[in-house]
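Every protein chain of the complex appears in place save one, which is left out.
Labels run A and B following the written order; every chain starts at residue 1.
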Amino acid sequence: MGTTVISTEKTVTRPKGIAKGGRFNGGRTRGTGGRGPGGGGGGGDDGSGHLTPDHRYKIGMWVALASIMMLFTALTSAYIVRSRLGTASDWQPVPIPRMIWLSTSLIILSSATFEAARRFIKRGDDRGYRRWLMATVALGLAFLATQLLAWRELVAQGIYLASNPHSSFFYLLTGVHGLHLLGGILMLGLLLARAWGSRRRDERTSARQRDSVEAVALYWHFMDGLWIYLFLLLFLWR
Amino acid sequence: MGRALALLIWLLTIGSVALFFAGWWFPPSISEYGPSIDSQFLITIIVVGLAFTAAQVGLGYTLWRYRDNKSVERATYSHGNNRLEIVWTVITAIIFIGLGVMGQRVWARLHFQSAPANAFHIEVVAQQFQWNFHYPGADNKLGSTKPELISDSSLNFIGLDDKDPNSTDDSVVSTLIVPLNRPVELTMRSKDVTHDLWVPQLRIKQDVVPGMNIKLHFTANQVGQYEVACAELCGQLHYKMRANMLVLPENEHAELMAMPQAKFQSRMNELLKKYPLPPGK
Partner (left out) sequence: MAEAETTHGVQGEAHDEAHAGVHRHPAPTNFIRKYIFSIDHKVIGIQYILLALVSVFVGMFLSVLMRLRLTWSEQAWPGLATLFPLGAKGGVMLPEFYLSLVTMHGTMMVFFVLTTAPQGGFGNYFLPIQIGADDMAFPNLNMMSFWVTLLGFLVLVLAIFAEGTGTVAGWFSAKPSGTIGPIGGWTSYPTLSAIGARAGPGQGMGQNLWIISIAIFCVGSLLGALNFITTLINMRCRGMSLMRMPLTCWAWFTTAVLALLAFPVLLGGGILLLLDRVAETSFFIPGGLVVSDTLLTNHKGGSPILWQHLFWFFGHPEVYIAILPGMGATSHILATFARKPVFGYRAMVFAMFGIGLLGFFVWGHHMFMSGMSPYSGMAFSILTLSIGVPSAIKTFNWLGTMWGGKIRFVSPMLYAIGFVSLFVAGGITGLVLGQTSLDLPMHDTYFVLAHFHLVMGVAAIFGMFAGISFWFPKMFGRMMSERLGKLHFWITFTGVYCIFVPMHIMGIVGMPRRYAQFTEYEFLKSLHPLVVFVTIAVIVTAITQLVFLFNFIWSMFKGEKAGDNPWEATSLEWAIPSPPPHDNFAGIPPVVYRGPYEYSVPGAPDDFIMQTEPDPTEAGGSAHGARDSVAGRGTGNGHNGHKH
């Protein structure tokens, strides 16, 4: 008794419709019993046996972004609290390094090039996709380089990590953002490797590829937006 | 098995409740906050005790009554009852939040009423592992202090500035001395790490945080000697960061406070002997 072991035969029933409440539910159930296997909404039958179509990279990315957002929310709240605590001699906002303007334009531009890459992959143009992806990588690296130059600019003025709380936050926030962006560049690298790697492609793998491009695009634009937010926070809230 | 477990749960419930009647309780209160905190605590602990007992007895009863008796009859098939859910949600919400609202009264009195104008001011400076209490002396003015002047080795624990004329008659000792039935306001700060000033008989506790001046006011209404403890982990000898509190009749207090630094300590020691600490059982 109770041995409803899953059959190992390949024929699997995949009923699409919705059956009405089972006869054993006696009409007293609310929600947890009853209804047929379709419960929870239609859902794409993509051969995976899953209720919903496979968007794991994109969903996973949204989830990851939520947690990254919490990290920066925490640091922002610390920033705001700390800025209120400081006395005039303590809280000394750093001047905007000139390089920052350049790096900001670079990262905005990189979002645009990524969008171009995405348009090419949608059209199925692999060469264009790769080209624009490489442009994005280059812009990402250039952004990191200009951020480092911005740090050098401040160091040349004698402003270090521990000089005052605003400079601490400046180095910290740009640094943490830079690390995350570096992660984004690695992801772009993987997309590139994959774009070169696989010639043969069926519908399923291209769906996977679309999903991962979408995911990385999310991340990249988020990093772009995050930088603009940090820029405003660091140089408007002083 | 069901019956045995039910009995064990009931036994543990009786034992737990009984322990609360075994004679251990708060030390007698000596501040204006004491009676209301004690009565609020009593009300809460009765509610808590009743809820605890009811839940455990009910749990035991369920286990006793619905143990598998090997009969052919099946368990009741039920997915729940929305009316019941609403009833118990509303009832618990009223009780719980009601207690929460009641519990704000003393808090409000402590934090939203400032100390009365005739309050006696004491500066408290905590350090690893010692309490320093700074008294104004005959001029009733606290002298200024500077962190640079602090030197434990030369016994200037709080960095009292000798150049300030208000400082000359000030005394700094490690005993908290307060007058009977007169409001006292403490201004508390810490030299190094977070401490917490706590006198169980006063029923109040307050963190002493580096970088902050935190005020606390109370009125002691019972002459005698009490213990001051540190209630926030402050390092290696946290358990030893102890001081005495002396509640003195108004005249003895005034007399002691008017004494110059040189005589303050010896007179204080006499008073500590006069009002000894009741020994623990």
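The rule is short, and it goes like this: contacts are C-beta pairs under 8 Å (C-beta built on N, C-alpha and C of every residue); 3 or more make two chains touch, one makes a residue touch a chain.
Note that the coordinates shown come from a computational prediction; the quantities given were computed from them, not determined experimentally.
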| item | value |
| --- | --- |
| Omitted chain - touching chains that are shown | A, B |
| Touch with the omitted chain, as defined above, among B:Val124, B:Val172, B:Leu186 or B:Cys234 | B:Cys234 |
| Touching residues on chain B - with respect to the absent chain | 1-2, 5, 8-9, 12, 15-16, 19-20, 22, 24-27, 33, 36-37, 40-41, 44-45, 47-48, 51-52, 55-56, 58-59, 62-63, 66-69, 73-82, 84-85, 88-89, 92-93, 96-97, 99-108, 110-112, 127-128, 147-148, 150-153, 159, 191-194, 196, 198, 200, 203-207, 209-212, 214, 227, 229-240, 242, 277-281 |
| For chain A, residues in touch with the removed chain | 1-20, 22-26, 29-41, 43, 45-52, 54-57, 59-61, 63-64, 66-68, 70-71, 73-75, 77-78, 81-82, 85-87, 90-91, 161-162, 165, 168, 172, 176, 183, 186-187, 190-191, 193-194, 197-198, 200, 202, 204-205, 208, 212, 215-216, 219 |
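The working rule: only the chains that are shown with their structure count from here on.
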| item | value |
| --- | --- |
| Chain A-chain B separation of Cα centroids, rounded to whole Å | 49 |
